[in-house]
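Omission of a single protein chain aside, the complex is shown with its protein chains in their original locations.
The first chain written gets the first letter, and so on, giving A and B; residue counts start at 1 in each chain.
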Amino acid sequence: MITRDDVLLVAHWARMELSEEEVEVLTADLNGMLQLAAELHSIDTEGVPPTMYGVNQHNVFRDDQVADSLPQEMALANAPDPKDGYFRVPKIMD
Amino acid sequence: MSQKYETVIGLEVHAELRTDSKLFCGCSTKFGADPNGQTCPVCLGMPGALPVLNKKAVDYAIEAGLALNCEIQEYSKFDRKHYFYPDLPKAYQCSQFDFPLCKNGKVTIHVNGVTKDIGINRIHLEEEAGKSVHSGDNILGSDYSLEDFNRGGIPLIEIVSEPDMRSPEEAYAYLTTLKSILQYTGVSDCKMEEGSLRCDANISLRPVGSTEFGTKVELKNLNSFRAVQKALEYEQQRQARLLDKGEPIIQETRHWDETTGKTHSMRTKEQADDYRYFPDPDLVPLIVSPEWIEEVRARLPELPPAKFERFVREYGLPEYDANLIIATKAQADFFEATVALYNDPKTVSNWMMGELTRLLKTSGQEIEDCKVTPELLAKLLTLVDNGTISGTAAKSVLEEVFATGKDPELIVQEKGLAQISDTAELEKIVAAVIAANPASVEDYRNGKDKALGFLVGQVMKETKGRANPKLVNELLRKQLS
Partner (left out) sequence: MSLFDRTAHELGEMLRRREVSAVEVTEAVLKRVESVDPVVKAYLTTTPELARAMARAVDSRLQRGEELPPLAGIPMGLKDNFSTTGVRTTCASKMLEHYVPPFDCTVYQKLMHQMSPLIGKHNMDEFAMGSSTETSAFFPTHNPWDLERVPGGSSGGSAAAVAAGEAIFALGTDTGGSIRQPAAFCGVVGLKPTYGRVSRSGVVPFASSLDHIGPITKTVTDAALVLNAIAGHDPGDSTTVKREVPDYTSFLKDDVRGLRIGLPQEFFAEGLDPEIKEGIFATVKQLEAAGAQVVEVSLPHAQATEAVYYLVASAECSSNLARYDGVRFGYRSSTAPDVQTMYKHTRGEAFGLMVKRRILLGTYALITGNYDVYYRKAMQVRTLIVRDFERAFEQCDVLISSTTPTPAYKMGEKSKDPVALALSDLFTIPANLAAIPAISVPGGYTKEGLPYGLQIMGPAFGEGRVLQVAYTVEKLVDARQRKPELPEKGGVA
């Protein structure tokens, strides 16, 4: 059973502030979905390899060739707080 | 250090690979561009941008693995390692988790005459983060930080050692050996100043004789090999003191402060994050065939241990010399190129380890960047050999070559440093010196051999060191007899 505190902790890991209402709704939802997920445990998967990719291939490469980068102003065009060619962020606490 | 405890050290070394473009995009890896001038949708983590793996980076990682005696894994894959930090664009780093590219290697170190193997647990390939520039002197004193993603996405290998080191000296020796090997392969610059080589250390103590590990502490902000050693020495004592007092060691990350020479605890987060590794569905697995491995192996240069043996065998160098000469590949290459032009290995070694090393140290240059080339050094030594200049003069000529890169012959001419080997000219000077020093002449004739040395010195003084010493000796003996 997922509790309110569990939801708050997971929301912290995901760096998402939740409103009181959201915490309530999501606690119920998460429990519902985990109940659904629990049904999988009745399926025998002994020795079954996991499907991790949408496609079954390997060794896809590019050559080590330099391609054009974005011009600096394009790189920063969507920046919420650009400064002197950098992306500015508030104080880093840790 | 108390005799009660055994120190256990493991190191994690990150080395940037010297590819031209980044691990997953075509942006240049050149150092020193304008901030965010070498970025694109992929390395800025823009929505929808997809990574494509740089083959050269894989080649380099395999090469590093082989040089460090690892088993290259047939199957490896890329995983996302999640954490939120402003220099990490996607809020995950593309790395390798449960299936790294290389496993089970080793590095042989020599400390205080003892030879020891340090195991390498694994080497994996991953992408660099960007760089935060802080507005104040340090992170905490800054109102804001500035993010530059030029470095973000440069390929890295993380080399994780086994906890096989038992002292800070061993850690230091491991790092220098590792660096030398990586530099030999050319896969990394290994420049700690530019951040292309970084090291984190894990250290724990346990009672001597115990086989269980103590609580380990991770050390960060180690900006040089000496810093690694000093931080480990400090930490070793700190932990020993705590254990002596019966206090527990806290498993934590500690920050090394170079100015105070102490480590201090980094704020422990009240809720530890979890990296939530999972296979990156935007990339596909890596399968390395035996043929691929052999192809890379064939390209491996001669590595330090083999080179050491060959230098002793082939050039007859004393082990001490050989060890110093092979310390860097550039130096070993310089040595061999010089010997190819001037076939007296020991003399070349003497000059390299003596005068040239002194000049390099004073100026802070590296041998590969300085103006003295193997051709110029060989020429200089030939000039000494054929009597054109004296050994003393040669030292000042080398200084001049080092400063200007000029041809030694030209320098000798310009400065008039050529030895005087003209018998007639020297006979006059010898006669004058004999005339001016009757006391010494008397001494010599009375059997005091030392007096001859004094007289030779006088002749050299008169000629400003240019007289051919062998000839001066001859002429003096002749005129005095």
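Please note the rule applied: a contact is a pair of C-beta atoms (placed from the backbone, for glycine too) under 8 Å apart; a residue touches a chain by one contact, two chains touch by 3 or more.
Small disclaimer: the values here were computed from a predicted structure and weren't measured.
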Touch with the omitted chain, as defined above, among B:16, B:59, B:126 or B:147: B:147
Interface with the undisplayed chain - residues on chain A: 2, 7, 10-19, 22, 25-26, 29-30, 32-34, 36-37, 39-41, 43, 45, 48-55, 57, 60, 62, 70, 74-75, 77-81, 87, 89-94
Touch list for chain B against the chain that is not drawn: 41, 44-53, 80, 82, 84, 86, 89-92, 145, 147, 149, 274, 276-278, 281-284
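In this text, only the chains that are shown with their structure count from here on.
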Whole-Å gap separating chain A and chain B, where each centre is the average of the chain's CA atoms: 40
Partner chain A, residues of chain B touching it in the complex: 19-21, 25-28, 34-41, 44, 52-58, 77, 84-86, 132-134, 139-140, 142-149, 266-267, 269, 271, 273-274, 276, 279, 281, 283-287
Chain A residues within the chain B interface of the complex: 9, 12-13, 15, 52-55, 57-72, 75-76, 83-94
